[in-house]
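Sharing a structure below in structure tokens format, with a few things to ask.
With one protein chain held back, the other chains of the complex are shown just where they sit.
And then chain A:
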Amino acid sequence: METLITILSGVLVTVATYLILSKSVMRVILGTAILSHAAHLLIMTMGGLKTGSVPILGEGDSNVDALPQALILTSIVISFAVTAVSLVLAYRIYKETKTDDLYELRGFKDE
């Protein structure tokens, strides 16, 4: 199971890298969102995917490590916040410059 999840997060990193290297602002932002989810899967895997029960006293013998889940929960919230901020930013860039292309953003006359 660990191997499968590791490969999955590797695939996500590949997809994210491809998206981040493209020149459309929207694709870059989607890429960063996918990138952070790859990291979340990685945290999950590194914490160990034991098939145990919930980490409550008196509920079975082998328990799942609760810490990686707490970390991921926090991290997902942060990644949502950052994605939201960057989406607003992309919208503002589109309103201001009428373009979604990062290459066209280079060098303005009023700099």
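We adopt the following convention: contacts are C-beta pairs under 8 Å (C-beta built on N, C-alpha and C of every residue); 3 or more make two chains touch, one makes a residue touch a chain; residues count from 1.
In the analysis below, contacts and distances are computed from a predicted model.
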From the options "CRISPR-associated endonuclease Cas1", "Methyltransferase", "Na+/H+ antiporter subunit D" or "Sarcosine oxidase subunit delta", the chain left out of the display has the UniProt protein name "Na+/H+ antiporter subunit D"
Go through chain A and note every residue touching the omitted chain. 20, 25, 28, 32, 35-36, 38-40, 42-43, 45-48, 67-68, 71, 74-75, 78, 81-82, 85-86, 89-90, 92-93, 96-97, 102, 105-106, 108, 110-111
